[in-house]
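A single protein chain has been omitted; all remaining protein chains appear in their positions.
Chain IDs A and B follow the sequence of writing; residue 1 opens each chain.
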Amino acid sequence: MQPDAIPKHREPLHSPRHDLTKDYVSYPDKKNHYRVDTRYASEQGKQDWSKDFPINLITGRLVNMNGAGIENRASKYLAALSPEMFCDINPDLAGQHGIRDGEMMWIHSPQGTKIKVKAKYSYSVTPDRVFIPIHFAGVMEGEDKSANYPEGTKPYAIGESANTVTNYGYDIITQIPETKGGLCRVERA
Amino acid sequence: MDGTKRMENKSQKKGFFNEYMPYIIVGGLFALLTYWYFWLATIADLTYVWQYILQMFQLKFDGQIIPYNELSRLEQGYVSIYGPQYDAIAPEVVRAFEERQHLLPWVFLAEFCIFAVMLVMQGGRKGPKCRKTCEMVSVHSLFQRIVLLGNILIMLYLFITGFSITFANITGGGALGYFMRQTHEIVGLFWIPMWLLITVIAFKDHKHFTRPSAKWGKFFLKGLYTHGQRINYLAFVAFGFILCFSGFWIWFLEPNIATHAELIQYKRIILFGHFMGSAVITFFIGETIYSYIVAIRGYLPGLVSGKYPKEYLEEFHPEVLDGV
Partner (left out) sequence: MSSNVNFSRMKFYCDENRCIHCDGCTVACAEAHELPVGINRRKVVTINEGKQGQEFTLSVACMHCTDAPCEEVCPVDCFYIREDGIVLHDKDKCIGCAYCLYACPFGAPQFPKDGAFGTKGVMDKCTMCAGGPEETNSAKERELYGQNRIAEGKVPACAAMCSTKALLVGDAEEVSNIFRQRVMSAGHGVQSAPYGWDKAYGK
């Protein structure tokens, strides 16, 4: 029955703790989930995702932006507070990959997508994870797509979209995508 | 401060002290001035300044001498927001802006009096003796003339607009003061390559180190330096460098509240240097002007036409006629 009548822990599909996916298996694959054949347990058990993608990918909000950011990035003062897409990365983790503060880095997802963002050293993330804000758009896998904006509508701040690298995974009832938990691999650009 | 000894006209053997007296006098006065300024007159924390300069050689410019980790939470807050150790340099800078502005006219008056006394002591200006129709010898190439005259004009402009602060202090600012101030920065930038050019072409002492070469030799100014002239040249190079270096950074490091804490201490020490450099170079420029216009060295039309009368050269710069 879905969801579990008494909530029980089911490990995320792409989990940094692959050993737990054996004990806390996800739901069986659901066919015709809003007309989409959605994978659960098969995706989870397909391979040890954490081997190639060891870093926990956290997405979240910035205080001066809202939603997809199209309104706030077109406001000059709000855009000036966060003018470009970045990734909060612990200095120790960055040091392991040779990423310097303010330099560009790649974030690779298990789906095969990647984004190129600026590294921002921060102790507010631990070395096993990185944080990326969700409000940016206009750049795709390192390429500036802002020429596609209609004349005069380009916002002041553009950047990579976090959703390019969020991982496969959908809610069992609503099919809402799992954007808050996932894995990634970081690399110096 | 003038070595009027010509090499081949006077007796050959002079004692070390007689020969190098100008350097000894100038060096001694300079040491005295430095002692007075740094040990008696300044209210800056000199220990801090010295440690800061040493730290800059390690390419750290924020002025944080005590490591950040050793500060208390309160102090860390102050430093991260307001910049380090305000009391070490800023009060001296504040004093330079305020109190010393009023001293400046007196300093210039004193300098003027020194030069006037020197002029009287040597019995007035002696112009070059030249018969009615003088035979003119070409000394400066067009390139050299452009550089020399350009440098004179630029330095004159910088000198006047540099005192836009003192001037505005008296007149109360407004559009003229604003214009002087802003153009001082722009023209100052143009002076940087000019200073470099003069430093190169006026390096007459290269003749002591290398064989004269026809190819490169023509870029350098002709002739040799007397001791006094050499002192003026070295002062121009040294203090011009300080002014160019500090002036560039003052212009380049735009005031920005976002980077204030990291850069402000560097900006203060640079301004400190700019002030000092300008004060000292003003004296030596005055001395140069004195020796070229008032004393007997100068032949001003030659700077424009590039040609000097033969008699003048025979009397004062015979080595030029010899092709040195």
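Going forward, a contact is a pair of C-beta atoms (placed from the backbone, for glycine too) under 8 Å apart; a residue touches a chain by one contact, two chains touch by 3 or more.
Remember, predicted model here, so these are calculated numbers, not experimental data.
Q: May I ask which residue of B:55, B:141 or B:169 touches the chain that does not appear here?
A: B:169
Q: Please identify which residue in A:78, A:93 or A:117 touches the non-displayed chain.
A: Of these options, the touching residue for the absent chain is A:78.
Q: Can you work out which residue in B:145, B:181 or B:207 touches the chain that's missing from view?
A: B:181
Q: Looking at the full complex, which residue from B:97, B:112, B:143 or B:216 touches the chain that isn't shown here?
A: Result: among the candidates, B:97 touches the missing chain.
Q: In the whole complex, what residues of chain B lie against the chain that is missing from view?
A: Touch set of chain B with respect to the missing chain: 73-74, 76-78, 80-83, 86, 90, 93-94, 97-98, 101, 164-166, 168-169, 172-174, 177-178, 180-182, 185-186, 189, 251-252, 254-258, 260-261, 264, 267-268, 271.
Q: Spell out the interface residues on chain A facing the chain that's missing from view.
A: Residues of chain A in touch with the missing chain: 63-64, 76-78, 80-81, 122-125.
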